[in-house]
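Note that this complex is displayed minus one protein chain, with the remaining chains in position.
Moving on, here comes chain A:
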Amino acid sequence: MSNLQFALLVTVPVLCFLVIVVAYPLGYALWVSFHEVSFFGGYSTEWVGLDNYVAVLEDGDFWRSALLSVRFTVESVIFTMLIGLGLALILRDLRGRWVWLRAILILPWAVSPYGTGILFAFLGRGQSGIGTAFISLFGSEETINLIAANIVVEYLALGNAWNLAPLLAFFLLASMMTTPSRLYDLAAIDQINRFEVFLHVTLPPLRFTFFVFTCIITVLSLKQFDYIFTETQGGPGNASSVLTYQLYKISFVNLELGLGAAMSFYLLFLILAVTLGLYFFWGRREARNA
């Protein structure tokens, strides 16, 4: 058997599998997006050209949920970065008998988005939730409902960050370990202040990790569905009805499959545009410095 034959033997099955599980549904979705699918009086499809794509753009709910998706994503990234960095700094400075905490802190990441949603739905409730419990510590009688229209997206982003930050923290910790401790001595000789030490010693080796995780968390947040589905069902009202939730409603509740398929391609474009933009404006620079 020649090298080429062997290569084909091991790769063709994988390629076939990928075609079946990725290309076929994608192609089918593309086909559906150009049709109007109806289930009344038997399953039938009708070619409508770009009508679905135009209809999506004219739909105010689409723009609203797209904005919610962006808001949820941006906040998720910011919260994850802050929590991840904070955790990593704490984990780095653990000494002696506290080192085992490093292992414990990975646990939130081990919870599925589905489970995270249920957990945070409980925590967010007005009567028995964590907000009410917290202010009652200070003697207040008020109820704080975290799943309220004006802050629900922030609360969702926080839960999402809780779920994702431990993984980032571990990658940051690994990068921090590569910083020679003598660099902190150099900073002491130069007597630069704590912020400058963070900026010039702690942060530089972490920047590439931040870039990679910004991409990962952006994509994960834009396509996040099960977590939001179990936590808020897009509510209250439609206050947390992000693009993925809107897609679900249109496709599987309203059964407007063509419209939903067209909308899903806009989501795909959004994800591609954001990640390409991140790479173009940030990633190339980090790759040069790395």
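The rule we apply is simple: a residue touches a chain if its C-beta (ideal position, glycine included) is under 8 Å from a C-beta of that chain, and two chains touch if they have at least 3 such contacts; residues count from 1.
Rule of thumb we're sticking to: contacts and distances are computed from a predicted model.
The protein name that UniProt records for the chain not on display, among "Lactose/L-arabinose transport system ATP-binding protein", "Multicomponent K+:H+ antiporter subunit G", "Lipoprotein" or "histidine kinase", is "Lactose/L-arabinose transport system ATP-binding protein".
Among A:Leu57, A:Ala133, A:Leu186 or A:Ala273, only A:Leu186 touches the chain that is left out of the view.
For chain A, the residues touching the chain absent from view are 180, 182-183, 185-186, 188-192, 196, 200-201, 204-205, 289.
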